[in-house]
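Scroll down for the structure; my scribbles are underneath it.
In this view, the complex is presented without one of its protein chains, the others remaining in place.
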Amino acid sequence: MIDKKVASAGAAVADIFDGASVMIGGFGTAGMPDELIDALIARGVGDLTIINNNAGNGESGVAALIREGRVRKIVCSFPRQPDSHHFDAAYRGGKIELELVPQGNLAARIQAAGAGLGAIFTPTGYGTLLAEGKETREIDGKHHVLEYPIHADFALIKAQRADRWGNLVYRKTARNFGPIMAMAAKTTIAQVADIVPLGSIDPEAVVTPGIFVQRVVKIAPALAAAA
Amino acid sequence: MIDKKVASAGAAVADIFDGASVMIGGFGTAGMPDELIDALIARGVGDLTIINNNAGNGESGVAALIREGRVRKIVCSFPRQPDSHHFDAAYRGGKIELELVPQGNLAARIQAAGAGLGAIFTPTGYGTLLAEGKETREIDGKHHVLEYPIHADFALIKAQRADRWGNLVYRKTARNFGPIMAMAAKTTIAQVADIVPLGSIDPEAVVTPGIFVQRVVKIAPALAAAA
Amino acid sequence: MNRLNRDQMAARVAWDIPEGAYVNLGIGLPTKVANYLPQEREIFLQSENGLLGMGPAPAPGEEDWELINAGKQAVTLLTGGCYFHHADSFAMMRAGHIDICVLGAFQVSVTGDLANWHTGEPGAIPAVGGAMDLAIGAKQTFVMMELLTKQGESKLVEACTYPLTGLGCVSRVYTDLAVFDVGAEGASVIEMVDGLTIEELRKLTGVPLAFAA
Partner (left out) sequence: MNRLNRDQMAARVAWDIPEGAYVNLGIGLPTKVANYLPQEREIFLQSENGLLGMGPAPAPGEEDWELINAGKQAVTLLTGGCYFHHADSFAMMRAGHIDICVLGAFQVSVTGDLANWHTGEPGAIPAVGGAMDLAIGAKQTFVMMELLTKQGESKLVEACTYPLTGLGCVSRVYTDLAVFDVGAEGASVIEMVDGLTIEELRKLTGVPLAFAA
């Protein structure tokens, strides 16, 4: 019997290694897998490449990973936030590498990895600083930049419900990067509010088929709030 | 008030023009928008480019379009079927152009169009007849072929339910090409078994957001069976 | 002259958005446009983080922090709205499914180049978000900004000096003093506030301006 449930966040991230690339879902407060990130911090590995839309804010989540010096490089679209002081300090101190990617290219490159494409020509960013040094091509009268897929060793995402095969549904705008990161990472770990019996999720409404998910761990919202 | 409902299949296809490119959803018996194709035949326009997984079979649908001499070119992955005699005859008679595309590249190229990409490097087809004359590139040790998006003027698809904003859900494997064709065509026309009030479709379970759908027409299954 | 305040600017932009339009409002000033969309028009607001049919802010105390907009503010979903993932969301923009995108700007050139993501100052931490995708993807990109900087320099320019967000992507610029069309043909004035003359406007902007009949 296949059961992708894992007992704890710690067990779920137990094989994330020094130097791993780790996608982290979430946009703002929605879909951030906070407990998985806490477990990753507790695990103590470093030299990580983190792929997330932002570069952390406040004292938790990605910001805490950076504060603890675990992040060698971050790939994101919007690192500058009012309370992103840990990223700011690390960046100004030359302690973290930043690859800044327009948000749509970030999504498209993650999706390209999940779909097994070798590269994509995208119009976004053409003629800007973020395309400097990149190959460009005019196609059908429109300028494009060649961008490569973003793969990762692990994806940490947050969904609403899972079953033991790893099928996922999300909640509202917490969906954001979850489905495409799940497709792009070698090992996808989803923290969910609930794990339900097989067949409880409508097969027409599954957002992430279980094939893209290797582990699910239940983090009850109450526990999450108390954490 | 925005209401994308159209009264009849005939009215839904009334602006499809000579020389138009038309995507047609469906895979086998599932998701084929038969009544929209009938309406297109009745409309009498020709010189069409049809994008579908197959090239029609039997006497209805795409086969009938070909029989009536309306199709200049077909883009598909699998034209040869036991009862695809109308395509066979047209092809052997030099009356129809065939662009044969591996099914996954067909899907990826349609998706690329819907996503506004200029081109994609795909590993599928490398080193085969279907990549002859195409640009290739080795990326990360793997050979890829450069493929361009497939756009269309119209998409004719079949879904299960719509609301007046054009949100769609599908039924089982009738989903197939519907969601990506809806994104790739300038005008997407969906025939559906039912049109429900706004809000009746769970916002978490919408498969094709209304932004990708311009017209919906109700073809009751009973009517469809009688047709 | 009757310089428009920010709410009046938002109302002016809103007036040009037709029924049925799919619209993305950038963070900051453009967000205000939502408050002035005519009630009788059904207009679809898209948010880059995976939301179509965005409704107004919830009542205080009813915020759901898994239902937010691109500016990370709590919002609501209209009946008939829906959710989707980030790749689909940016497909909506990149492929021109969004009819109108309204953005703020540091500078816009008369040919429609946009600079709105980075001041280029040494030491500034760059952050782009969805700006570049929004700028080039929508069928029409509107910019909404005060015409002059606090120092009195025109933000409508012959050529942007700030780092670009996109090339030739802006079609219309709404300001507190005038509305301009921009593009390959250069800038033309669509309307001006009462009490302003084209000569004054030319002097303020310092760029060649046609005057739309």
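A, B and C are the chain letters, set down in written order, and residue numbers restart from 1 in every chain.
Criterion: a contact is a pair of C-beta atoms (placed from the backbone, for glycine too) under 8 Å apart; a residue touches a chain by one contact, two chains touch by 3 or more.
Note that the structure is predicted; figures quoted are calculated from it, not measured.
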Displayed chains contacting the withheld chain: A, B
From B:I16, B:A39, B:I66 or B:I110, residue that would touch the chain that is not displayed: B:I110
Absent-chain interface as seen on chain A, which is shown: 1-2, 113-117, 163-165, 167, 183, 198-199, 201, 203-204, 206, 209-212
Interface with the undisplayed chain - residues on chain B: 27-31, 77-81, 87-88, 91-92, 98, 100-108, 110-111, 122-130, 143, 170-180, 207
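The rule we apply is simple: only the chains that are shown with their structure count from here on.
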For chain B and chain C, chains touching each: A
Chain A-chain B separation of Cα centroids, rounded to whole Å: 33
Shared-contact residues (touching 2 or more other chains) in chain C: 77, 83-84, 87, 90, 93-94, 137
Residues of chain A touching at least two other chains: 108, 122-123, 170-172, 207
